[in-house]
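With one protein chain withheld, the remaining protein chains of the complex are depicted in position.
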Amino acid sequence: MDCIITIDINTSAVKIAAYDLAGRLMAFRKGSFSILYPQADHSEQDPEQVFITVLFVLKDLVREQILPSNHNIISIVFSASMHSVLPIDSRGNPLGNAIIWADNRAKNEADFIKKSANANSIYENTGTPIHAMSPLAKIAWIKNIQPERFRKTSKFISIKEYIIYQFTNQYVIDYSMASATGLFNIKEKRWEQDSLDISELKTTQFSDYVSVFNADLKLKPGLAKSLQLPKNTKIIIGSTDGCLATLGSGVFGEGQATISISHTGAVRVAGKKVIKDKENRFFNYILDEETYISGGPTNNAGVVLEWFASSFRNHPSIVDFEDAVEDLFKEATLVKSGSNGLLFLPYLLGERAPIWNSNARGSYFGINIKHQPKHFLRATIEGIIFEIYSIGKILEMYRKIDKLYLTGKYASLPICAGIIADVFGKQVIVSDEAENVNKGAALLGMIDAGVFKNLEEAAKSITVKNVYEPVAENNDTYQKLFDIFQRLTNKLSEEFEMIEKLQ
Amino acid sequence: MDCIITIDINTSAVKIAAYDLAGRLMAFRKGSFSILYPQADHSEQDPEQVFITVLFVLKDLVREQILPSNHNIISIVFSASMHSVLPIDSRGNPLGNAIIWADNRAKNEADFIKKSANANSIYENTGTPIHAMSPLAKIAWIKNIQPERFRKTSKFISIKEYIIYQFTNQYVIDYSMASATGLFNIKEKRWEQDSLDISELKTTQFSDYVSVFNADLKLKPGLAKSLQLPKNTKIIIGSTDGCLATLGSGVFGEGQATISISHTGAVRVAGKKVIKDKENRFFNYILDEETYISGGPTNNAGVVLEWFASSFRNHPSIVDFEDAVEDLFKEATLVKSGSNGLLFLPYLLGERAPIWNSNARGSYFGINIKHQPKHFLRATIEGIIFEIYSIGKILEMYRKIDKLYLTGKYASLPICAGIIADVFGKQVIVSDEAENVNKGAALLGMIDAGVFKNLEEAAKSITVKNVYEPVAENNDTYQKLFDIFQRLTNKLSEEFEMIEKLQ
Amino acid sequence: MNYFSLTKGKSEEISSWPHVFEFSKMKIQSVKADSFLMEENQGVTFMYVLDGKYYWTIENQTFTVFPNDLVVVFPGQLFGSLTGTFEVGTFVSLRLDVDFQDQSELRLGDWSNITESERRLISQIISQKDQSIIPNFKLFGELASKIESEIFANEVGYKTKINNLLDDIWICTARQMSKNENQGRIFPQTFHRLDQMLRENLSHPWTVEEMAATIGLGTTTFTEKVKAFSGFPPLNYLINLRISEAIRLLKNSDRSLTDIALDTGFYSSQHFSTTFKKLTGYTPGHFRKNN
Partner (left out) sequence: MNYFSLTKGKSEEISSWPHVFEFSKMKIQSVKADSFLMEENQGVTFMYVLDGKYYWTIENQTFTVFPNDLVVVFPGQLFGSLTGTFEVGTFVSLRLDVDFQDQSELRLGDWSNITESERRLISQIISQKDQSIIPNFKLFGELASKIESEIFANEVGYKTKINNLLDDIWICTARQMSKNENQGRIFPQTFHRLDQMLRENLSHPWTVEEMAATIGLGTTTFTEKVKAFSGFPPLNYLINLRISEAIRLLKNSDRSLTDIALDTGFYSSQHFSTTFKKLTGYTPGHFRKNN
C-alpha cells in the first residue's frame, strides 16, 4: 500500500508521521533536540543537530515501521516552524546557529523599522507584523551587530530550507515560509524591495520561491540509499506549522477559526483575502495561490502552564512533565469557573498579539485570603485563554467566527476545551487527529496524489471527535473577568516598563 | 522575692508572664482560644472561653511556677487588644459574643459616619480613624441590624473590661482602651458627645474611665482563693497591646518608632502631641496623661505570611506552622533583595492604613518566566514590609524617625529585620524582650511599685540585643520597587472594586 | 471480573434493602450516545472508577475522575457527562435512598446502626466540605467488593452484614473527607476546624483518639501539636469549651443543672459540678445564684 511521510520540524523536536492514502495515521515517531539559550533574549537551534535528529528518526521509522509493513513510500512532505534565520556561506555551511522565532535580540531593529516611513506598507505588503520574531528584523540585527557574519553570508535561509538542502542540494522556499519572513510580497508573490532595502539585500541572497505543492526536488541518491527510501520518492516542499495546523484541524471556510495552544498559542482563520488591521496586529500568510491564513500569535500559552507546573510549584523530586500536567488539569476542575475572582495576566515572556509589547509581564490580581493553590492553577489556565480570547475578539471585527477548532497539545484537553467554549461563548470542536500539523502536511501529499481535488475538499475530510457547547452562566462570569483583564493590560504599560528594568 | 504578673489578652490567646522587680522574665505561659467566624466579614470571641482560658492559664502558672519558687505576687497588670465590643445586659451577662477588631461587618456604618458633617471633628477628638474596626461603627451596626440586642444592652464594654469585671465585679476602662473606641475625647479625656449622638448613647452605657495606673480595683475573695493569689494582690488596670508593645520595645522619645509585625502590623511613635493628619489616616491613643501613641495599622502582615505558608503552597501533610515558617525564612534568604523584580501587593484582607480601603486585593506583579517559588516567597515578605513602609513614610511627614524598634513575632526575625533596615534605609534595633506587650505591662507595674519614676525612665530600661544597619545598594533597589508599589496601589482602586464584586 | 447492574424494583437480588436504589459494576466497551445525560440526582450516589478516565459534571463543574477516585453526588445535584456518554472504562455505582435536608442533615433510616451523635458528626463533616470527588480512595473499592460478594453469596447474616457495610461506607467516607480537608494545612487551620466541630457537638463523648482521627493525625502527634499550639492537652481544651458553654447556659437559661451537664458533654451532674468548681472556685449552683 502507498503511504506519505510527513516531517514537521518544530521548536524542540522533529515529528515524523506516515499516513496511508485514506489519511489514516500509520506510524509516528519523534526526536527532540535542544533550544539553545546562549544569553538572555537569544534562542537558537543547532542546524546540524536538527539535521542529525531528522535523519535518525526518519531512518528508525522507515526501518522499523514502514518496511516491515510493506508500505510503499510515495512522497515526503515537509513542515516547519516559521521565522527562523540561518546565515550560510557560499559553500552552504552554516555561519553559527539558526536564530528561531522565540529569539528577542532584534527588539531595537524591529522598533526602528516600525518607526520608519514605510513601516505600514511593509506590513501590508509582507503580511508579517514588524517584531523581533521577523527575519526582517533579525537580519537587520546581524547586519548591525555582527557585520563580519553578515558580510560572509551568501544566503539567509530557514532551518527548513537547510534540511531540504541536505536532502536535495537545492535552495528553495515555499510561499508560506517566505510569507513569514517580512521580506516577501504576499500580493505579488515576489521578494519585497522595501524590505530588502532595509538591510541592503539582494534577491540572490534568498532561496527560490515555489508553491507549497512543489515536487520538483530530487532526493540525493546517497541519502535515499542510507535511509532505505525508494529512489523516486517525491519530495514535496510543503508549508509551515501554522498554516498546516489550520488546514489539519479542518478549518478552511467561512465562520471557522482554529485555536492553537501548544508551547505558544494562536488564533487563525483561512480566507481568500488578507486582513487589513490598522494597528498591524495580525499576520497574513500564504497557504496556496488563493488562500491566506490570518491571525495572531501569543507567546504565553503552554509555556506558561509548563512554568506553573515546574517553577511556580515546588515539587518533591524530578517530575515527569506529563504526570505533573495530568495532575494539574485534574486539580483545576476542583475550582469553579472564574477561580473565585482571581485573575491572571499571562505575559511572562512579553507578548505578541494583540498588544505587541516585549516588556509586558505577568500578574496575579485580586488575591484574597481564601485563595488556594488550586485557584492560582485555574486562574493561570483561564488567563492564558483570556489572552487567546483577546486575539479572537479583535479578529471578529474582520471575520465572522461561529465555531472554534482546537489544535496543539493543550487546547484539546477537556478542561481547556470547556473553558474556551465558555470564554468565547461559542461551540468548540475537537478533531480526531492527534497531530494536526502532520495531518495538514499529509493532506498536501494526498492532493498531490490525486486523492482530493483541492484544499477545501481536503479540509472537509477531517472528522469531529468531540463538541463542547458553552455554558451561559460561565460565559457571564468570564465576560466580567475579561473586562478587568483588558483594563489591567491597558492600564499597566508604564509599570510593565518600569519593572522590566529591574529584572 | 516580689513579682508582678502581666496578663495580655490578644486575638487568639492569653499570654501570662511574671517579672521580678528587676524586670526579669520569671515565668511564662499561654493558652489559645478560637476566633469565631460565624459568617463572612464577622470575627468574634467567646467571652466565656476567654475568661475560662485566663483562669486556667493563670491558675497553672501560679500553682506550678510562682508558688514553688516562693515568689510573692504583688500585682496583676492587664493588657488586651483594642476595638472589641461586647454588649452586656443589666445583670452583666454577655448578649452574644464579642465583636473583635478584625470584624468588618460595620463597613457601611463606617462609610456613613465618614460622610457625616462632623466626621473630621470626631476623628480629631477621638483619635480613632473612622473604620469598621472602631467600636463607634460596630455599635451603630448593632443598633441598625440587631435593634433587639441593642435595646437589651445595658453597657457596651470590651473583652478586657469583661475579664476585669469577672475578677473585680467593677466596670472600669483605662484611657488607652477608651481612646481606641472612637467614642472618647482624647484631649479632654471624657466621652465624646458627637460620637455618642450617632447611636443615641448615654455615658452610663460605658464603664468608668481611669488612668492606666489605676489600682483601686479589688480582687474578688472567692477568686483569690481558688487561684491561690494573695488577698491583697493589686489589680492594675493597665493599657492596650499597641501602647504597651511600643513602651515595651523601649520607644518613648524623639526619633524613635516601633514596627510591629505579628498577625497584623503597625508603625507607632510616642509623643506629647497628637498627629493631625488631614486625610485622617493615623490613630492617636492615650498612654498616660501626657503621652500619646500615634501611628497606623495594617491588616496584611503576619496573616499574609501564614496564608502563604498554608494556602499558597501545597504541603504534603499537616504541617507545624513554626516548622513551615522556619523553612520559609531560610528559603527567602536564597533570593537577592528585590526578588528579581517580582513585586507583591499584600492587600489580601483589604487594607487599613494608609489607604483605608476594604476592597483592596493582593497582587503579584512583574512575573517573568524565570521566577520561582522562592521569588514569590521573598516578594511576599518584601510586599508586607513595603506596606509597613508606606505607613512609615507618611508618618515621617509629622515625626522625625531615625531608629526603628521591632516588636511582634515576625518583625524581629533576622530576614525581616534586615529587609526593614534596607527598605527604610534606617538603623533597626531588636530588643532583648521576647514579649514586648507583657514587658510593657510589667513596666507599668514597676512604676507602681516605685522602681521607676515615670514612663520615660521605664522605657530606657529596655536593652538592645541586635542592631541592623541598612545596606545602601539594597535600599536603592527597594526604592525603585516601592515606587511601582505605590503607583499600582493608587492606580488600581477601580479594578479592586470590580474584582471584589466577583469574589 | 463480573459485571452486574441491580436496580430497586427490578432486581430481586437487592429487594432486602429497599434503601438501595441501585448497585452496579459496569464495563463500558463502546461509547453510546445519550447514555449519561445531565440529570437531577435522586438519593445519594457514589461512583467509584476501577478503570479508564471519566469527565463527569456535577452542578456545572467538570471533574476528571481516575481509577480509585470516588465521586459523591447529593440529592438534587445536576449530575452527568457534558458529552452525554460514558467513556470507555469500568466503574462501580451505588445509589442510596437517603434524605439530606438542606444539604446539612443526613437522615439515613432505620436500617442504619450509626448512633445519633455520630450521625450528626458525619452529617456535619459531609455537609461542611465542598468535596464532590475523593481521590485515591481504595478503601471504598474494598467495601464495594465486600458488598458485592455478600449480595451474591447469601451466607448467614448477609442482610445485616450489608447494612453494616453501608454504615461503613458513610463512616469511611466522612473520615476520608475530613483527612483530605486537613491534608497539607498548617496546624492552626486544622485546629480551628476541630474547634468548630467540638463546639457544634459538645455533648458527643469525644475521646482523644476520635478527635485525632477526625483530623487525620495519630494520637500522640495530635496531643503534642494541640498542647504546643493551644497550651492545653486536648481534653483540657475540650473542658474549656464545655465550661464556657455551661457558664453561658447557667447565666442565660433556666435549665436544670443536670440538663446543662449533659448538654455540655459531662457524663453526670456530679462530674460537671466538680470540674466547674475546680476551675471557677464556685459550684454551678452557687455560680448561678451569684449571678
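Should a chain be cited, it is by its letter among A, B and C, assigned in written order, with residues numbered from 1 in that chain.
The rule is short, and it goes like this: a residue touches a chain if its C-beta (ideal position, glycine included) is under 8 Å from a C-beta of that chain, and two chains touch if they have at least 3 such contacts.
All values derive from a computational prediction rather than experimental measurement.
Among the displayed chains, contact with the absent chain in the complete complex occurs for A, B. Checked against the full complex, the candidates B:Q427, B:N466, B:Q479 or B:S493 give a single residue touching the omitted chain, namely B:N466.
Among B:Y162, B:Y175, B:Y209 or B:F329, only B:F329 touches the chain that is left out of the view. For chain A, the residues in touch with the chain missing from this view are 13, 29-35, 46, 48-49, 51-53, 55-57, 59, 91-94, 222-223, 225-227, 306, 309-310, 314-321, 324. Where chain B meets the missing chain, the touching residues are 329-330, 333-334, 336-337, 414-415, 418, 466-469, 471, 473-474.
By definition in this document, only the chains that are shown with their structure count from here on.
Per-chain Cα centroids separate chain B from chain C by 39 Å. Centroids built from CA atoms put chain C at 50 Å from chain A.
Within chain C, not a single residue touches two or more of the remaining chains. Chain contacts: chain B has residues 314, 316 touching two or more partner chains.
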